[in-house]
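One protein chain omitted, others in place.
Order as written gives the chain letters A and B; numbering starts at 1 within each chain.
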Amino acid sequence: MRNFRKFLACAGLALALTSTSAVASRAEVVLKRGNGAEPESLDPAISTGVPESFIQMDIFEGLVHPGPDGTLRPGVAESWEMSDDGLTYTFKLRPDAVWSDGTPLTAKDFVYSWARMVDPTTASNYAFILWPITNAERITKGEVPKDQIGAVAVDDHMLKVTLRSPTPYFLQMLMHHSAYPVPQTAIEKFGREWTRPGNIVSNGAYTIQEWVPQGHIKAVKNPRYRDAADVQIDTVFYYPVEEYGTELKQFRAGELHTTYDVPQELIPSLEKDMAGQFRNSPYFGTYYYGINVTREPFKSDTKLRHALAMAIDRDILVKQITKGGEIPAYGWVPPGVPGYQQQQVAWAKTDQKTRVADAKKILAEAGYDKGNPLKVELLYNTNDNHKKIAIAIAGMWKQFLGVETTLRNEEWKVYLESRNKKQFQVMRAAWIGDYVDPYSFLELLRGDIGEQNPAGYANPDFDATADKATRETDAAARFGLLGEAEKMVLTDMPIIPIYFYSQQHMVSDKLKGWQDNLMDWHPTRYLRLE
Amino acid sequence: MLSYAVRRLFGAIPTLLVILTITFFLVRLAPGGPFDGERTLPAEIERNLAAVYHLNEPLPMQYLRYLGQVVQGDFGPSFKYKDFSVTQLIWSGFPVSLQLGGTAMLLAVVIGTALGAFSALRQNSGLDHAVMGTAMVGIAVPNFVVAPLLTLVLGVHLGWLPTGGWGTWSQMLLPVVALALPQIAYIARMTRASMIETLRSNFIRTARAKGLPERVTILRHALKGALLPVVSYLGPATAAVITGSVVIEQIFGIPGIGRYFVQGALNRDYTLVMGVVIFYGVLIILFNLIVDLAYGLLDPRVRYD
Partner (left out) sequence: MVLNDPLATSPASPAPIRGRSLWSDAWRRLMRNKAAVTALAVLALVVLACFAGPALIPFDLDEIFWDAIMAPPDLAAGHYFGTDTNGRDLAVRTLHGGRISLMVGLVATAVSLTIGVIYGATAGYLGGRVDSVMMRLVDVLYSLPFMFFVILLMVFFGRNIVLIFVAIGAVEWLDMARIVRGQTLSIKRKEFIEAARAGGVRPLSIIRRHIIPNTLGPVVVYMTLTVPKVILLESFLSFLGLGVQEPMTSWGVLISEGSANMESAWWMLVFPAVFLAVTLFSLNFIGDGIRDALDPKDR
């Protein structure tokens, strides 16, 4: 039975492929993408990383989907409506939506997929992404059965979703891989192995054809995809090249069309020698140092925190050390959220000389001098870039302020444990937003978020303002409240913003349609090879 | 000899059990768990994950459960690469590592012993120093320098060979060379040293005195006797080389299993680490057994008891 079905599916695919090639009768267009790392899983409910999400973006399609510029476009849903209280969304699905095996894709598939996502037995890391949906959090916690999820298939093409509170970024969130539809039949039949070639059924522009762990993943055009006629690239190879140096060499030798990243230390020479193919643009992330505010001397002295922050010459840092076109950061939320007024620390307007002078004054007032210098231990995880930055900042603190810094590097998992247990004084960290909204950043500093809070920061006013913002349905008023909250962070300074990320790729000049965007999303279906 | 080998193979079972047991507890003692990441998970989600992977059970329970699985040949799913079982990952990567490492090791043994013997016969001459000096380069310049240098020059600038990937002969060439260089050096140095010693021993003098042709003396007697320390080294070295090298695999983008030893540990992928450690243990035991058997062939004085 199992083999028979497989045979049918293969035969169907072969038929479809021959028919399209007969019409188009052109050479197969093959795209080779460097994709950073071996996927931990292709199951949208299981994976957590960026490389996985790039592949999933090509093989699945959610209700909404990113366009070539990363902004939201209708996907499986052709239209939607939000109730006035912001608590109910009604999605109208495309009547012609189908899975790659030809079975129709209906609202029930979304109900199944989302319930599976938050089901405790699925044990999804990212289950909380869907928690704004009514009952979703309680399902994950095992309090109510999964059929209680606030998503109902009114009919085959009408999906009604209720939220526990207004969530202005809900649609943005639906672009996250955890909201993709997944094939119930295949999952129930193949269990953990449903994502394998031959087993997998998906609904995106491509389907998986080969998967060699640590070797490559090969995806081919899905002839049943609604826009198949507009999809230019027939075959995509994703290579899990971890070494950026290797990846760049493969690109230069013409073995890759795009790279996942570039080696930091080569950016200046790439800008000079390969300017046409080197892409560098802002990314929705902040590189920062967290201060442990549960321990003295930083617990009671907010000024001391500012002194450390002020002595960092961010211009030197991004121009001389990181050299990757990063933006010096004086706020917590990266620029680029439409409609949100970016916040800055009070001293952002002064020049570096004044900052250092002021910082010195603060240290002197706190009683630190040459004989009794402030001693700081700086924790970072093993990585050349983190090391370079830590050395530079320790140097600035020493040369500008006379602060004595001890550097402590730890392997990633050890570092995470030290960080979560707050066994550090100052540590490096970074945050990349999951969706384009300031709350994706501000949430991190809530007093009730637990270990995730990088500084042990707990300010009841901040929490109250953030809460108020989550209940606010008016977008402008909500951004106003979030701005207030960010300002509180920048006054209390539990974190020292250092720079806003930039992202780098090599993109072959034969490849067209690649648009730089804040989320770094580049679905293959919009790309063309010439 | 056969009964010795059979006894040794049965003796491997308790050895493997010890390896399994120590590793099982060792990996769990290390700070950090398989599911820790940049984003700290809500407590409920962490509990769900622990339940699905049986990490919420008491350690002895987990140990017995794991042992029970292994006895049935099931090494469980990888904690990191969740769509694959550990067995699938190893069987997908090992043939690649074996092909790469096996070729490199074969090359190293042939070239290494030849260079070593050549040098020994011309002990302390200029040629000897030149050959040994060159061999030393293979050790003094580490893999992570040689490999990118080779790809840069031969792959990017000259365009003669692919810079990475796996599947064709041309893709194999650079990684094999990079992997073999230090091994050639090791083997050449050790062969030279023990060859010099053997050449002075009584039985070689006897052989020469008997008027045996020099070539026969050297190949059949001197080299054979000189290989003893080289063979001791080759056992564990072969096991290590055919299970892949993380540096070479990452630099050339090769889908072998070498990376699992390092990344498995960094990811705290308990099951994958256990799998590759046990697999490696089997190979170590096997190769050390072969070495011990080879002693008997190389030197009739060695007896099995």
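Throughout what follows, a contact is a pair of C-beta atoms (placed from the backbone, for glycine too) under 8 Å apart; a residue touches a chain by one contact, two chains touch by 3 or more.
Everything numeric here is computed off the predicted structure, so don't read it as measured data.
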item	value
Which displayed chains the hidden chain touches across the whole complex	A, B
Hidden-chain contact residue, picked from the options A:V29, A:L266 or A:A458	A:L266
Hidden partner chain, touching residue among A:R138, A:H176 or A:K388	A:K388
Hidden-chain contact residue, picked from the options B:G68, B:P95 or B:P142	B:P142
Option touching the unshown chain, where A:D234, A:E410 or A:D437 are the choices	A:E410
Interface residues of chain A (partner: the chain not displayed)	245, 263, 265-266, 268-269, 316, 320-321, 382, 384, 387-388, 390-392, 394-395, 398-399, 406-411, 414-415
On chain B, residues whose C-beta touches the chain left out of the figure	11, 14-15, 18-19, 22-23, 26-27, 29-31, 124, 129, 132-133, 136-137, 139-142, 144-145, 148-149, 152, 185-186, 189-190, 192-194, 196-197, 200-201, 228-229, 231-233, 235-237, 239, 261-262, 265-266, 273, 277-278, 280-281, 284-285, 288, 291, 295, 299, 301-303, 305
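Just so it is clear, only the chains that are shown with their structure count from here on.
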item	value
Whole-Å gap separating chain A and chain B, where each centre is the average of the chain's CA atoms	38
Chain B partner contacts - residues on chain A that touch it in the complex	38-43, 46, 48, 120-125, 127-128, 140-142, 192-193, 195-196, 212-215, 239-243, 245-246, 249-250, 252-253, 255, 411-414, 416-417, 420, 430-431, 450-452
In the complex, chain B residues that touch chain A	30-33, 35-45, 48-49, 51-53, 77, 80-85, 88-89, 92-93, 148, 151-152, 155-156, 159, 162-166, 249-256, 259, 266-268
